[in-house]
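Removed: one protein chain of the complex. Kept in place: all other protein chains.
In this document, chain identifiers A and B correspond to the written order of the chains, with residue numbering beginning at 1 in each.
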Amino acid sequence: MQNVDAMNIADEPKVNYLTNGFSLRSWLLTKDHKRIAIMYLITVSAFFLIGGLYAATIRLELLTPQSDLLESGTYNRVFTQHGVVMVFFFLIPVIPAILGNFLLPIMIGAKDLALPRINLLSLYIYWIGGALTLWALMQGGVDTGWTFYTPYSTTFSNTYVMAVGLGVFINGFSSILTGLNFIVTVHTMRAPGMTWFRLPLFVWANYATALVMILGTPVVAITILLLAIERVAHVGIFDPAIGGDPILFQHLFWFYSHPAVYIMILPAMGVISELISNFSRKKVFGYEFIAFSSIAIAVFGFLVWGHHMFVSGQSIYAGLVFSFLTMVVAVPSAIKMFNWTATLYRGSISYDAPMLFAFGFMGLFLIGGLTGLFLGSVGLTVHLTDTYFIVAHFHYVMVGGTVLGYLGGLHYWWPKMTGRMYSEFWGKISAMLVFVGFNLTFFPQFILGYQGMPRRYASYAEELQVLNIFSSAGAAVLGTGMTLPVVYLIHSLVFGKKAEANPWMHPGLEWRTASPPPTENFEQMPVVTWDAYSFGEDSGLDIEGARERELAKV
Amino acid sequence: MAHEHDYHPPGLQHQFEDMEQQQDSVTLGMWAFLVQEIMFFGGLFTAYLVFRSRYPMAFAAGSNHLDAFLGGLNTLVLIVSSLTMALTVYYAQKGNRNMQVILIVLTMMFGTTFLVVKYFEYSDKYHHGLVPFNGLNQKIKKHAGGETEKVEKSSLVLPFETRAEASEAKSETTAEAVHENPRGEFQWHDAKGEKIVHEAQKNNYLTPYERTGYFTNGEYDNAKFTQKVRIFFYIYFVMTGLHGLHMIVGLGIMLWLLVMAWRGSYTAEYFSPVEISGLYWHFVDIVWIFLFPLLYLLGRHFLAGGH
Partner (left out) sequence: MQSNTWIPLFPDQASSFAWQVDYLYFYLILISIAFSIPIVAAIFFFAIKYRETEKFATPDEIHGSTTLEIAWSIIPFVISMTIFLGGALVYYNQYRVPEDAMEIYVVGKQWMWKFQHGTGQREINELHIPVGRKVKLTMTTEDVLHDVFIPAFRTKADVVPGRYTTLWFEATKTGKFHLYCAEYCGLNHSGMGGWVYVMEQNEFDNWLAGGGTGQTPVEIGKDLFNNRLGCASCHAGGANQRGAKLEGIWGTNAKLTNGQEVKVDEDYVRNSILNPSGQIVEGFQPIMPTFKGQVTEEQLVALVAYIKSLSGNTNATSMSNPAPSTPASNTNTTAKTAAANSNK
């Protein structure tokens, strides 16, 4: 217990991880998971910006029914590159590689990830894959759709399919190595007393994600490698003209790419568990159920890839089985939703910016999840698949889920990562703009989709213009909401209020070290004697003191 | 970073509390890595299974052009190398530096032997136009006089050629002389393919895919059969190529181990690099244990004839 008290409010250390060396070398050759996370933060944000510019271009083009701003060849490149950049270089790495990398070791009381050099290697692999992809995009880009369906990608496209494919292939290993590192770290690096059921749910979520990363990513890696070889050598197994089977490609591709959506959403769910618990100052309702539902999603996620192929000509039985399994995988997500809501019950709820992002997540993920049921219901999907309905659905999950989870988490842990408080006012504005703009952008697309507007269309039927204008207008609001944080977060680095070690009075280990933490995370090895999210007495936090300091400030 | 409790065992990295934790971590890390390797090769095995179940005859015919003796030899070599690797780990745990060095050298020798044999096998394919990638086969032109001339001669052919010819004479599969192949394309000249297809047709072995996949003009069509054989060689080259790449990486690891062992870095307390390298090495061997029967042996009996 004296251990706990000693760590209650850590004295500000002389040297934290940011001030421990300023040379370029001390960054590029660092083994510190926190510095690696910061470098990921910068690169992933750059990719998010690129992907966002593509998205803006798409919405501008779709203002009018004709393909007038961009001719269709350019438009095809733009949406493909939007997909490739966003999926492989933003959504997949964003939460695990930034927040997970930074927080996972601290949350379990470790000095670092178990394999710091592998962690640095994964960053370099990400850079190499990203650089190759960017190079290809500058040379002329790629127009196959991010799904790289054969035989178009192997035989018919005249664009840089191979370079982008190799970029994605290389990048896959970055994600594999991150996943591997997380699994090992959670198994072997937990501090004394940090039992499995004391792990924060963010750690559980990242653990489940890591399982998907090491089991799924290699399959898409080999598939894309085979595609690249086939494209160069004109021999292979996907093009029917040379004896192959294009449907086999779809099976192999979705065997990874469906679980990949869980790589994107599971960590965000973990963040939301943390946020809701912290800002209602309550233990998460049904902790075990949320933890196991993450694992269940990771496992069942591997059994539903066929629901991307309902109209590909697969047999009726395959369609029915995959539809059934898709319905099953919906249940763990529903469990999470209910538990988060129940966590609010009898809490002490404050509306700080991260909590607003979390509320936004709950609303958008609710819609995203429910429309997932529409698409899992096979008879309805025959009509809906490959339309804007599906575009809207996965943006609700990917942007409404992952991006809001990420932004919420980034704000929440910003004081820990940088030692500065973000601007609460602008944070709230941003959260609300994102929520409103998002709904304005993507809700009309559900209606467009049911109307039958197919996706990946540069020009569309004239009667659909009004809804498309709504959507593009919403995108402008959404874009503003997403750009704001870049400004005020960077601003806070210099002008922000200095953050305390534990501005939220949260019992988690990451709040029991200085902000920003020292290089080895803790001055001394923490011993955990409390359950996750025990805001009460047994956390040993000096809440009275914090309250007084809070009052003194006012 | 500087702590008062500072007995720091050699080899213990800063993030770990003790050797045991480090040992557990790196071992689990290697296992997780191997799991992803299994999934990686799993994609290829899936492709193999799908196409073999569709075109078993073409796969058998292609398989018959692999040298089962060399493949078997390589299997043996790898199994023995696994033994020496296991012994390396054993002696590393004992802290016996000399035995470690000897056994690592032996393991590397076996690994190199494997790659050399593999090189001979590949160059056999190169000379017979069996590399599925056009342009990567030996380019052979025929003069007006009818004499064949090798346009491009691999500098390393000599030791192999005798071996290949000997095996040719023995294995009676490719009886023909060198075929004209000015652009180094994939070629298929084995009449046995046709024979087994007809045999299979007579005995109703053909799969539905084969029934439409081998025939033209109501007859066996060599071009279409060749296409399927080419898929076999494509899968063969991708799988053994990636396996070979893993072997090369393994040899690199061995070289590093050798240097470290030479310096006496590994002791009874600190031997996990040897152990996890061993895991990797065994894994690469096991992949071969699957590749060998699937690629070299399965379906050979179709061409054995004489029963």
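Heads up, the rule we're going with is that a residue touches a chain if its C-beta (ideal position, glycine included) is under 8 Å from a C-beta of that chain, and two chains touch if they have at least 3 such contacts.
Quick caveat, the model's predicted, so the values are computed rather than measured.
> Which of A:T381, A:T441 or A:S471 sits in contact with the chain that's absent?
Considering the complete complex, A:T381 is the one touching the chain left out.
> For the chain not shown, which residue from A:G51, A:P96, A:G130 or A:P151 touches it across the whole complex?
Of the candidates A:G51, A:P96, A:G130 or A:P151, A:P151 is in touch with the missing chain.
> For the chain that got dropped from the picture, name the residues of subunit B it touches.
The list for subunit B reads 201, 204, 206, 208, 210-219, 221.
> So that we can see where the missing chain sits, which residues of subunit A does it touch?
Answer for subunit A: residues 67, 72-73, 75-76, 143-145, 149, 151-152, 155-157, 240-241, 246-247, 280-283, 285-289, 311-313, 316, 319-320, 323-324, 327-328, 330-331, 334-335, 337-339, 341-342, 344-351, 359, 362-363, 366-367, 370-371, 373-374, 376-383, 385-387, 447, 450-452, 454-461, 463-464, 466-467, 505, 534-537, 543, 546-547, 550-551 touch the chain left out.
Keep in mind that, in the parts below, only the chains that are shown with their structure count from here on.
> Approximately how many whole Å separate the CA-defined centres of subunit A and subunit B?
Comparing mean C-alpha positions, subunit B is 38 Å from subunit A.
> Touching subunit B in the complex: which residues of subunit A?
110-116, 118, 176, 179-181, 183-185, 187-189, 214-219, 221-223, 226, 229, 233-237, 242-245, 248, 252, 519-520, 525
> Any idea which subunit B residues touch subunit A in the complex?
1, 13-17, 21, 24-26, 28-29, 32-33, 35-37, 39-44, 46-47, 50-51, 132-134, 186, 213, 227-228, 230-231, 234-235, 238
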